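Here it is, the structure in full.
Yeah, one chain of the complex is gone here, protein chain that is, but the others are all in their spots.
Letters A, B, C, D and E mark the chains in the order given here, with residues in each chain numbered from 1 onward.
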């Protein structure tokens, strides 16, 4: 992986941006986290509601759902507010669904009882990797919310599963790069998001070639690089959760 | 105004909650401020766009518009996301319009040239007074955005006018109280929002009696109390703007 | 208040336009009133529904809600129909909420029992002051609807409170004017709407400076002038209600 | 057509309800008419706009379009406001389209020049026959609007064609009845709306059997009865138009 | 009816295009039919649901409702997808309602029990007459769905009534033509859709003069020609239903 290619921010190809996880960012939700991957900053909250949606009624199980959104001023050029346009963009739906599936891999719904957890990931500042930062931060908010539920005695079992984190990798000028900022993401030939558990099992692998295609060998290189970043993110999640709230 | 009535947070009747104004809160918009009135925290940004809406075309003047929103997890009980419901609530429209009118009193549109300023006030944490904090913080974001515009040389004149700030007053158990948190706001007999300039002139006075009514004398007491808070807010705005960004 | 300033319709500065209140304007709603402030004509109805919205269920209390709308051909230039655009304007929401709050000051919800009153104010012809005419006419429609409810025996108590009326005042070329028609309203420096009860207590005071600002002294002059108009409107409401329906 | 069947309002089977056409009902639109068929009351306006929709651009021809709506309090039970639900009902669309097609038969679009006429039919009080009253009244509003256009000199030719009117007929307990009020309409076996020109030519014939079916002979009886009503409506339109405005 | 007028496809004036009815076109709905009138191809399905809408609850009767739509690529020029625009066109609503009314004339709702039948008519390829093909095909799908319901034992009685079919007639250059393809339909002076039962009774007659008007004599000629086509369509429906599924 030696090359004359250098990244704009001077990072090694397989190096994460600085990651910061701040618990207790706001006080109303059961779990509230500010997660930062470099300049990307996402407020991730986990709110708790008694009861479950209709399709889970009387199942004895709980549910977890997620919504992702960008504040209009989060991006370089201000974007119109989705509520004012009356339409949610396909991209927003797609990311909300990805976050929901990923976080459901971090919770045992049978142990949750008939409670619902709403994950909200609101991007305050966007610089690439907003969906992977969202998943990584939302796990910590989820853990805090579960602790609140257990303290209140409303959760029958022990629903929290080991950490789930997410990272992006991409192909830039033929080089496999970890954790792309906006500038790299917008010109990547291939972009892959990987969601993984602490034990190295995959929850979601989404590789997309917007310009060009990718080989089986490149796919393997993506996963190798992603795994490296994911283990460091999981370490950061665990370190954050060990601190007193 | 002596009485045995005491406020839950121990404040004097005419005392503001701690106010904090953080400039440069995010880096993409031309102006970005985090404003805090006690536990109420609002991210106020001012984004700049070349050109004006159709009704201002070829007028030689600029425009300023504002949008207010609550993050779904900002409130004690999570609220449904307006974009997902496909409907913006009347309350949201009403506050957006109030912020827009108030900030237009702080800018000379003729001096702005045919540029548009979009104010976004996104409430991260709500504890009463979100509209008044929004207006107060948005003035500072506006000042920073104007400075950016002037530095870029795109603004012909000197559009920024002296500070505009806003505060709430209310009647609680017959007592006139300044800057109501949620707990007081929800049980106030009368609620008044006052928007004022540095020179003590009013931009907007909105008094509402949800439970009961109010007399001319009470109206005067509201304005006296509001003015006191407003002068301290304007001092805070000016102090924040004197710091280097 | 003597001046060389004259109003286009020759009125004194503190003189109302001719006010006309026609009860029984249509026959289906429990109360139906056509109210006219000069050329402004609004059909105000009060419809009665058994039951209350969810947030009032089992409270033993009733509810009152209001909707305001302009017919597309009510204005000088035809306006697009909100139902066809699929979007209700912020201004419409704002006025609907104002009417609702104002009329709730004219009814004791505990005496109403678990019934809901829907106020509809549909502007047939607009010439300024549509929201103040709406409130003033809606009170009369409300009174008639309450009488119907009492005659049917479905209302346990005596929910109607004394009259509530509304009027606008504004600053035109530095002069405080009462009850602005469209031509004056559109160029007023300040516009204030005042909602008052028969006993001279305020329900709502909304002063807005779209162009410029206003002083405490002007605020007092606005209220003095508004009060004069409001007492005459309340007299007109009472006279209308004394006639046989 | 002799029978022991009697109508609730005592009319003969082929007798219209009292018809009243009031011109100049409001003053902003170029044409404004209040039309009454018994208790059904519809405000019909014709507003004029310079220019045509895209599909008519540079055709040298004008366009006419129509919108129909019920005020929420027009019906016996209040109906939810379509703008607030964010959805226009199929029935509303259907009637709007019928009115547009019918009125386009009363205007020569080539003589209109590139101008657009917007017909608005807003039902103030509904008691059956709202679509037929709308068409009948809208013709008169159209005639007044054309006169305004001609007076302003913006219409090159003579676009107004002879009157178009509309009436309903229905089968009630096997009897062919003219101009059904709500009570009859809701239990009619067959309901037919007929739109006809002064010279007795049809513009639209819409016969619907909601309960049961109808024979060719009944179809003929419907048309005979409808024609009788239509000639009287056209006489009423012409009489109204002969009066000074 | 002899004339020198010839139709582009060489048909006689009162001749149908080739009609083809394919049962069992798809396998999930209880009834699924592909109907073809020349190049017009519509997939008509009848789906069965236990229960009825609120307004039919506890009536002991069933309900039938219908939805019509064009695939975006069905027309010569691709049309925007209604779901993506967030708005259903008036034309779509109008046709859906016509299909629903027509099919309700082919079913005895009392014999259906509290079950709902959803008719879906999705146009795969459009060449005029899509609404009449829809009704004609939907009857066959309905018959198959009723047979499924009876086989499952959920239908108490015998709800299917004799066939209902629909056809269009139009006036082209003064000639009455049966079953108009798009090319004729778009330039017809008058367009009439007729829905009829096997016994020759009308369910719906909708005649529209977009360009010009029509006389009583032409009306009779339309119905004569339509009846001829309708009897052949009903024969085709019966022949299709006699084949094994």
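Following the convention adopted for this analysis, a contact is a pair of C-beta atoms (placed from the backbone, for glycine too) under 8 Å apart; a residue touches a chain by one contact, two chains touch by 3 or more.
Remember, it's a predicted structure, so these values are computed and weren't measured experimentally.
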Fill in the blank from the handout: Among E:69, E:172 or E:192, contact with the omitted chain is made only by E:69
Handout entry: Chain not shown: contacting residue from E:26, E:158, E:186 or E:215
Key = E:26
Completion exercise
Contact residues on subunit A toward the hidden chain run 89-91, 93-94, 96-97, 101, 104-105, 192, 197, 200-210, 213-216, 219, 223
Practice task
Please give every residue of subunit E in contact with the chain that is not shown.
Solution key: 26-29, 32, 39, 41, 43, 45, 47, 49, 67, 69, 71-76, 78, 81-84, 86-88, 92, 118, 120, 122, 124-126
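Keep in mind that, in the parts below, only the chains that are shown with their structure count from here on.
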Completion exercise
Expressed in whole Å, how far the mean CA point of subunit B lies from that of subunit E is 59
Practice task
Report the inter-chain centroid distance for subunit A and subunit E in whole angstrom, where each centroid is the mean of the CA atoms.
Solution key: 51
Handout entry: Multi-partner residues of subunit E (at least 2 other chains)
Key = 86
